[in-house]
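Mind having a look at this structure? Questions to follow.
Certain chains of the assembly are absent from this excerpt, and the rest are unmoved.
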């Protein structure tokens, strides 16, 4: 249950609501928000007598939130969240944003070539891993801080914004400093200490769905971010574990429509990890946009066979150009349009 | 391994190939086909010395089929299969076909109302179950033969072709007599005796993917149909079992691209069973077409809340009209178009 | 809701209950049972006013069945079902029954060798497929009726009872005539027409869980058998589809405890299909017995590398002998014992 306070409610009025809730035997969780401050009432198993709360000073209304997640729910906030990025780029509005680039930053030459290619084709955001979570300790683990610096250089040259993954407190600090969007990867979707830190990092967060996470779990993980005060959260469907080895994962596009129903947060889709196979990326990127995704994230490498990671699912630049063309047509078919990249001068 | 015979190869030449194969210690499976007759060589664990076979009379070429399925594979037949239906309707070519109608035939009034509504919106084929596989013995089991007669009446009036499910030898005979396409449902995808009968029924077959079937298993089941001589086979993705209760199934749209790569058979998608929720059907139908599906199958009921089965996933007629509009735009975006329904006089 | 009639309730009294139910706007389903006749009330969404029914003549009590399945539930019948087989062998009581034999009957020599070996080690029931559901139409499809005759010959010689699979109406007739237990395989768990026929076949039925079936679906399929009058039903866990290729299936032993809670029917486990790998069969057979299975079904072949099907998961006879030894100790640890095979003269 949420006790929503009036716009000008005083700290004393909020405190009074908290005390009454405690006096009723429940826990109170004040949730200051951009739109409105509210106090969550937690710990009830069933119906709560709300009459004592409704009459308190500064209380505007009482909302019954039926889901385990609160601030991420549509019940809590009707209008869709539009995440605003530097240069005026937005995610969650009318535009469909395209994030593209290699799995990993491998060298200055490679990341600049990739950035130029995806910028040329029309992507607005550059992806590329500097800190890589790899199943094997013997696999390439990413270039680390040096990789972040190369991403920043690519942004300077091309105007592309940067999204890259953080894996632990140390890399989170670095990523928050250098990137425009902090990615929390699928393997860390339930790394709650990391989520709490990301919720306080002051940059938008791209939260990928875990490989076996339900939508409820995904939204609860997003709730960790919002409950720490970060409302600029973008979700990402990237494939769930399935039983058929013919694809790397099962790309669950229905998740997009389900998230849009349950939450006000934007959600994008990653057909590269979602399918794991280059020739499946294009049709499934089209399908993601048709399904209503607020963006797509695609792996593109200047030379896929030489990639240090995920080569089999990386597009060739010319395939990506074709994908961008098709994506624009599909977006228009549902009255949206693909975001234009920023001029280089703004990104820098 | 397939030993492909020349167009005019004689029965004696084919017999000779069979004998040589047996003499080599393998099994031989002659596969007469519309395009070409071939003899499959089965029972080899590794490399076979093909020199003895290549030189025999009437042998055109030798194809190494690496998949466990043979006649359904792209290796066996490069060009995509186009299934031709009465009145010139086709599935698997440039057109995207829409099949729509209620889960079950419930009454003359209901099926005619549904048929008129989906015809008006632009569907070309009417779906509707007369024989219903139901998890519970106490659920409505369908109208049976009377349901088939009502479907035929709807075809007469509207020109819509008919697809409906067969469950056992008896219903298969009835369906083959009254319908234009015989549907084999997901629960019967590995009912091999039924597949063999359907392979000899003389009507096109719509084979739905089982709820936990791999693509390989789906194609092997289709192979049962082709190996009995029926080459008019349409596959259908309809959702696979997943772990998240937020949807009924996981709608695996990547399967469309995978099937198109591995097989020459057309594949459609059923977003109604794929998602199980009415408000998810429209975005996922769009996504299916964007992913390259050769058609969609959608549940539409004149009055969903009164449906005897699957009401929660059936569209209202006006929702279906909107879906048809969106589907047409998406199809055009990828250079296809939605099939027009036949004139009533032809269907009849 | 079940309206349970008194033992001597008349046909008129039952008919009166049916009429009152219909008059209340619901459907009535009389369910004559061995223990008691009852009338199921179906079609209610919520609470039914039972006062009108409780007072009718011949009504003993009213049971609220909360599950979608009725006659298979513990609510409907508290005491565990003990299936009685020829010669006094039972399944579902204190004894743990062992069914063993090859995947397929391949020849007289093979099936007799297998029968002697498993009888010698202590199995009570011989398994062996005559009609084989195979994913590929080009795989060995079983010996058919001739296979059944060989099984009967093995029974004559060894006293082992016979369990073998039926796949369609025709093979069901044959199996019902020759075997002691009719097996319905995992792929046919939701072949409802076949279940209805098996429910009228007059022999006990072993119903295997489908590869992606929930326990509720398994019990609903069993309900088809009971609702046709066959109460001698044995369930079987045989592995469900999973994401890890390191085993063929995920062997879900918890299903045994779940079924024992929800239903009065016995349940056995098949570690051969459950794991798909010979060296995993022994530990998992032990685990199944420890988990409370009422029996196990194990593939044993006189010469596994030569088997026409499932060789990789078939035990060598000496491995099976060791397994029997371990199984006996585990059974005793939980106060059960492994059934002794019948003398040859009784089986015959």
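Residue numbering begins at 1 within each chain, and the chains themselves are lettered A, B and C in the order written.
We take it that contacts are C-beta pairs under 8 Å (C-beta built on N, C-alpha and C of every residue); 3 or more make two chains touch, one makes a residue touch a chain.
What you are looking at is a predicted structure, and each value in this text was computed from that prediction instead of being measured.
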### Oligomeric copy total, full assembly; chains in place: 3
4
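We take it that only the chains that are shown with their structure count from here on.
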### Query
So which chain is the furthest away from subunit B, centre to centre on CA atoms?
A
### Task
Would you mind pulling out the distance in Å between where the CA atoms of subunit A average out and where those of subunit C do?
49
#### Entry: For subunit A paired with subunit B, centre-to-centre distance based on mean C-alpha positions, whole Å
38
### Message
With centres defined as the mean C-alpha position, give me the subunit B-subunit C separation in Å.
### Response
33
### Message
Which positions in subunit B are in touch with at least two other chains?
### Response
212
### Query
Quick one: in the complex, what on subunit B touches subunit C?
29, 40, 42, 68-70, 133-138, 167-171, 187-188, 190-194, 210-212, 217, 220-221, 223-224, 227, 241
### Query
Taking the complex as given, what residues does subunit A use to touch subunit B?
212, 214-216, 240, 242-247, 250-254, 256-258, 261, 274-275, 279-280, 283-284, 286-292, 326, 329-330, 332-334
## Note on the structure
So, in the complex, the side of subunit C touching subunit A is made of residues 241-243, 245
